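The other protein chains are all here in position, but one chain of the complex has been omitted.
By written order: A, B and C. Residues from 1 in each chain.
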């Protein structure tokens, strides 16, 4: 199993009154990593929309281990869990790019719906194909 | 001429590493004030969209006079400028709710377009009616 | 056990390309609810800082059940879990203010540290007093 890596640098406005990146921004960074990965397999938000699909987040969790300061060069690591059901589960790690220490971990669970929000109970074949290509790349 | 008033409180995540509200958030606060006003006259973003209209911001300016701290109770004051052309110009003041001191001023200029972004050179009558009702309320 | 309630309205810039509130903003809303509650018991971020304390988030989870649209009037419900250790665990529910339907649930876990980030393994008595007053209010 491998992680797809996306570089990112902490922006000034992402730092809070405590002088470290505000915890809520990690959710956005997870998304940056997820989109960077999924767009390569035509599974980005706009690419799904072209297939009349949405993949809304239904669950989110994050564990914060070490703070990130302004300007810190980070790596967002993203991988995918193998699931039997019509759910996409992504796992993330935020690393300090210099010393490779893990600053945070987390995951998001997504369902597949049509544009009106109706849930898919099975993954459409054209999507399954893309997921399998992504899994092959990630080794999961 | 009067200002429409919208109360707002500085959120923790809006405060930056200097311990004061980050300047970019004022743009969002202006928008909160503008939407609070314009929705009362059926000129909010979704109400315009129902008429196949958008009112994108084409110009923005802001003058920062005094900082705002976490939890500070603010007032966003919003008014409108009378224009002869198909432009909407809103003016704003951010006040400390307690001592009524002006923390910031600013303005946004909006054009009217259809949903594809094609510019309107005149204001459609059904919109003009709403603008005139809003102007009457504001005394402009 | 009761929830402390904080009203909130979805802002335009909190809505994403799917036309619903972006999931990451819920983390900020949880914080708005938590601060509204904790400040009443002198446990807000600045009040803790005056005691040379920080209460950083170490864990976060959120379950998204129904979308929230622009302008939707919401209620953030916040309560606290009784813990034996030096951790603060807050639980949240985001409700539609009109029909009281639950749109999302979640929780955050916080540790107590000094201003340099050194962990407290016990809760200082002056903080315990405040936590107990908050618990009494919440019935936990």
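Note that in this section a residue touches a chain if its C-beta (ideal position, glycine included) is under 8 Å from a C-beta of that chain, and two chains touch if they have at least 3 such contacts.
Bear in mind the structure is a predicted one, so any value in this text is a computation, not a measurement.
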Legend entry - Residue, one of B:8, B:54 or B:127, that touches the chain absent here: B:54
Inset, instruction - Based on the whole complex, identify which of A:46, A:85 or A:119 touches the chain you can't see. - result: A:46
Legend entry - Where the missing chain touches chain C, by residue: 12-13, 15-17, 19, 22, 24, 70
Legend entry - Hidden partner chain, residues of chain A it touches: 11-13, 28, 31-32, 35, 39, 44-46, 70-71
Inset, instruction - Tell me where the left-out chain touches chain B, residue by residue. - result: 17-18, 23-25, 27-28, 31, 45, 54, 56-65, 67, 117
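Going forward, only the chains that are shown with their structure count from here on.
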Inset, instruction - For copies chain A and chain B, work out whether under half or over half of the interface numbers are shared, and give different or same accordingly. - result: same
Inset, instruction - Could you work out which chain's C-alpha centre is the most distant one from the centre of chain A? - result: B
Legend entry - Where chain A and chain B are represented by their mean Cα positions, the distance between them in whole Å: 34
Inset, instruction - Give the residues of chain A that touch two or more other chains, as numbers and ranges in rising order. - result: 17, 24
